[in-house]
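Have a look at this one before I ask anything.
All protein chains but one are shown in place.
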Amino acid sequence: MHVINLSKTRDQDFINRVERESGQNLSLCYQCGNCTAGCPVTFVYDIPVHQIMRLCQAGQKEAVLGCHSLWLCASCQSCTTRCPNSIDVAHIMDTLRHMARRDGYATEYGVKSFTDSFLESVERHGRAFELGLMMLYTMKTGKFWTDVDLAPAMLTKGKLGFKPHPVQNKEAISKIFKRFREEFAQ
Amino acid sequence: MSKELRIIGFLCNWCSYGGADTAGVGRFTQPTDLRIVRLPCSGRIDPLFVLKTLTGGADGVLVSGCHPRDCHYSEGNFYARRRLEMVKRFLPVIGIDPGRFEYTWVSASEGQRWQTVVRGFTEQVHALGPIQRFGKDAAAMAAQLAASHA
Amino acid sequence: MKIGVFICHCGSNIAGTVDVAKVAEMAKSLPEVAFASDTMYACSEPGQEGIINAIKEKGLDGAVVASCTPRMHGPTFMRTVARAGLNPYMFEMANIREHVSWIGKDKEANTAKALDLVRMAVAKLARNKPLFAKSFAINKRVLVLGGGVAGIQAALDCADGGLEVVLVEKTTTIGGKMAKLDKTFPTVDCSCCILGPKMVDVAQHPNITLYASAEVDEINGYVGNFQVKVRKKPTYVDWKLCTGCGACLEKCPSKKSPDLFNEFVGTTTAINIPFPQAIPKKASIDAGSCIKFKTGKCGVCAKVCPVKAINYEMEPEIVTEEVGAVIAATGYDLMDWTVYEQYGGGRYKDVITSLQYERLLSASGPTGGHIKRPSDGKEPKTVVFIQCVGSRDKSVGRPYCSGFCCMYTAKQAILTKDHIPDSESYVFYMDIRAPGKMYDEFTRRAMEEYGAKYVRGRVSMVYPSGGRYVVRGVDTLAGTQVEVEADLVVLAVGAEGAAGAAHLAEKLRISYDSYGFYMESHPKLKPVETNTAGVYVAGCVQGPKDIPTSVAQGSAAAAKVLALFSKDQLQSDPQVSSVDLKRCVGCMKCAMTCPFGAIKEQEVRGEIKAQVIETMCQGCGLCTATCPQGAIQLQHFTDNQILAEINTLLESELEETQG
Amino acid sequence: MTTLRYAYYPGCSGLGTSKEYDMSTRAVCEALGMELIDIPDWNCCGSSPAHTVDDRLAGALSARNLVQAGDIEGVDAIITPCPSCLANLKTSRHRLQKPEFRAEVNKLLERPVHGDILPVKSVLQVIVEDVGMEELRYRVRNPLKDMSIAPYYGCIMNRPPKIMEFDSQENPMALDNILEALGATVAPFNLKVECCGASFGVARRDIVERLSGKLLNLAAENKAQAMVTACPLCQMNLDARQNQINVANSTNHVMPIFYFTQLIGLALGFSQSQMGLEKLVVSPRELLAGAAG
Partner (left out) sequence: MPILDELKAAIAKRLPELDVVIGWGKGFDALHHTPVFITSEADLDKLVLGPLSVQNLATYLTRYPKTKKIGVVVKGCDSRSVVQLLQEKLINRENVVVFGFPCEGVVDLEKVKRAFEDQGMEAARVSEASFQGDRCTLTSGGKAGSLPMADLWADKCNRCQYHDAVISDEFVGQRLERKAEDAYADVAAFEAKPLAERQAFWQEQMSRCIRCYACRNACPLCVCRDQCIAQTREPNWVSQRTGVEEKFMFQMIHASHLAGRCTECGECERACPVGIPILLLKRKNNKEILELFDYRAGIDPEAKPPLLAFKVEEEKINERGW
């Protein structure tokens, strides 16, 4: 187990950014662990959420942004709901994901690809087009679609359309993405 | 914050003055504009003190007493509530922004609340700026009026 | 007038952020100021001597001390001034610590503000008049509110000191929370065995009048002379006759009455004596569940009572008591933990409070001291204790630590092992707070000798599954989510002010916080006094505390009352209202608003005028604010004194804008 | 009875994987006297992917819908059946109250957000609050007798409470009360707000298999014959992936997963096909036949 040199590795700028972007006060956390206690996906985490909070307090940017947990958070809000100090932990997880994305950390490639595929689909059609999204995702990951067993049922039940149901003003949506990239330099 | 303004507080001894003390003991930082006049009870406050202070050039007046039902003298703040509400509502007719006067209740245990009140009120008064003084700035007032008509 | 001004450094408390010397220097130029200096600690002996010497040497008529809050050292310096031969009311204080140096770091702004406060104090002092206290007789009886261990201790100490004591208890027996406990930490001695004898002493003490099943309706008056209306709630049993034989309990057919004493674990009879050591050991009827009250039929208890003590027609009775002091010892209640829906919010029968668990452990409890699950009466093999339920939790509005839960949880874990040797206890905790003689050692014993498994972390949720309860929490030290399958879950629920405490505080005219705990006069130096003279606090009414501290406070409050009553007369505060007969037009609006009835009409040369009854006047000044002519003035806070303070500030502003 | 009128946000899944939810919602709302007016040219709210990428992007995608809804006359709320859309719309609305956030989002929008924004509620909420259980009970034609159903709310219908402002965040009762009003038996189910694995079905199926598996296990343990949900994602995980879950966990659940609107519809007297029951992967036919007989 490696030793953290607190005086050298404490990244105050990172702490400030997390607090500013999430609007949360990290020092409210007193490490009761209730967030981890209720986290349904903790079993796939490499770092449990209360330790992510602790590492944020300690300004350990590398450890936090490089972890897998960020990508596996289901945004189920159980941490936020049960935090005795009313910290919006889920929003901190979101914020960290934003930062990880911006700073080029993507430890769960599959999850990131799914997100990207989804948003590309929305950018293109204005609405999520499920079959198209699956095809995009397969292309990105190079993985064969693992849910192929579901397809027949979904298709026969008319739940997976071959055609998107786009919005009329597709441009309005694609412009949101375009302006977003221009304004906020993505 | 901009240059200090003249804010005068009338506080009852038992609750709010104690609350301000509690805030001090807790080192709850506050703006420095406020000067506190200690009174036994919010019921001691003749509404005329408020009018005298505001027309005399104070930029803001803050009154604070015990919470209703919690008056050291049982009923003082109940009377005060009616009288202070009246004075607050009176201010517009004499051309004073009612935001320059607030009354509230802070108990001796509520140091943090006192900080919030002082911060909020000071901010509010600063947003309104220095008061236009009766009598003293007649020329300036006339000029301002002329400008508002133009 | 020659005024002396003394600016205190308070070490670096004031001098750190206020230019004390400058304030003193500037003060010298104020009108009527004949002397000004700064001093390291004005309240210290040399500080006070300095003030006395200056007054004597310079022939001063009054003194302004700029230091801490007058609520702290106002009386100290009034005595100093008096020692120098001045009237103590020829003194004013400027609060440049709590209201200046401690709340801002800008030295320049602080210095200007401090000077303003000094100017205000000087302006006011210039209009002060010597005031003279009057003496009044006191009633050397004391009212103790609450018959828990703090109230019992206070009552016994007062009574032993020769005072007449009126002890009022809300429920039908004294003993309070301590009587419900099985054992006490860290000695594990039997709670009832050590409290019981004290309770008996209360019953037998010739100086103590006990009103159980009673509450205070109204308190009027002031220190030395309070009038208290005590409402005796109907028990439907004439306690003068009842011998506590218990025959009625055996025959009562209504066995489903909620069992208050046993914290609603199980039920009891509608006519009941809460526990064997109850004081007074008298039966009382719970009208809400009594068949006679509900249907008009039954009356079994009346039939079996050998002394014919049952009276279904009993009405509430109001008794008026006159006392000179009041000790509030109304204790605490557990917060409403059902807000924790994640622990079932009260829906799961085997998720109980620690106080309920005490009753399960107690030999006088509903299970005869055998630990049984409320749901099926089975003996639990795995017990999970969850600490900080309603403590240190801002999200439910309870940010404070209740203090004693860590200790009693350790005790309960130990007792669980004693009762069920093959059981396992898990304790979910955040921090173990065990500062006290033999306290930390005790929690270590729970782990080391009794094998309680302490898990550091909160519990996220509890849910029933397969007849047991899944407790899902975290072990933050191991860095992992954990689950325990429990048979019984015990919640260490945090304390809050007793139900009705706020209402009572209003009657007593003292401050309380948003959790219902009463505010002491000073957190360190006046821990059992309140801001209302003659009213004291003891025990958990002021904040959560353990038994030794509650007992100590009971004794402390009693000592305060004994000291107060050591004189035959008290000095009345001369800061009362006074009527200028010449200016009074006799409209009597002052009398209409006076909360104390301290103003009466008098006839002066054929004209009606107001008159202040000085011993009744409490000095609130409501009359002064009411009088249109300003004819009635509250001494020491006259219109002119307040106007002088205001004008001083407005003038200083004027100078600034013009200069 | 005055007509209840709402701006309606169907959500993308209503066009595909949860067609039957959209169908049944529209039919049931009409029957309950509620008028739904689709938000003109609504777009995807961004779902979870948007807010995991950027709050402002998520805000803008939702905001466009909130602005468009403002064009509809005579409505005072936006409603949506899908909790994920609900959470996005509500969170954005909440954050848009802050002027700084609003200014940034407005940079992305063709039609910027001005002034007040209509409140957003779930279809479940308005059925409970605006229609009411009494009215619902009164309209029941075919009570769902002899059916024990576990109410599963999903994780974000009521959480976080500061944003969602509906029902208890730990022990919600809306679905319980509806089931009870429809005449069904409410199976004890204490994982009402546990996460099912959400959108990880594609990228990390293992998560869904474990979490949804747990839900199915508890429902079965408590003798539930079916589960009811208000969330397309939960329904998809529990229903369409039930077989995958069975394989992964060596279980053999055959647990029909209804949308609550489908059950209301059945009780109100709609036919099975009107409620799109044939679109469910785990067929409820047997259960319904048993109950009817």
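Chains: A, B, C and D, in written order; residue numbering restarts at 1 for each.
Everything that follows uses one rule, which is that contacts are C-beta pairs under 8 Å (C-beta built on N, C-alpha and C of every residue); 3 or more make two chains touch, one makes a residue touch a chain.
Since this is a predicted model, take the numbers as computed values, not measurements.
In terms of the touch definition stated at the top, the absent chain reaches B, C within the entire complex. Touching the missing chain, out of B:Trp14, B:Phe28 or B:Tyr79, is residue B:Tyr79. By the touch definition given at the top, chain C reaches the unshown chain through residues 580, 582-585, 587-589, 592-593, 626, 628-631, 633, 638-640, 643. Touch with the hidden chain on the side of chain B covers residues 47-48, 51-52, 55-56, 68-69, 75, 78-79, 81-83, 85-87, 89-90, 92-97, 102-105, 117, 120-121, 132-136, 138, 141-142, 144-145, 148.
Note that in this section only the chains that are shown with their structure count from here on.
Looking at B-C and C-D side by side, the one with more C-beta contacts is B-C.
Between chain C and chain D the centroid-to-centroid distance comes to 50 Å (mean Cα coordinates, whole Å). Of all residues in chain B, none touches 2 or more other chains.
Listed for chain D are residues 169-170, each touching two or more other chains.
Chain C contributes residues 342, 388, 392-396, 430, 456-461, 472-476, 479-482 to its touches with chain A in the complex.
Within the complex formed with chain D, the chain C residues making contact are 340-342, 345, 347, 461, 463-466. By the touch criterion given at the top, residues 30-34, 36-39, 42-43, 47-48, 50-51, 78, 82-86 of chain A touch chain C in their complex.
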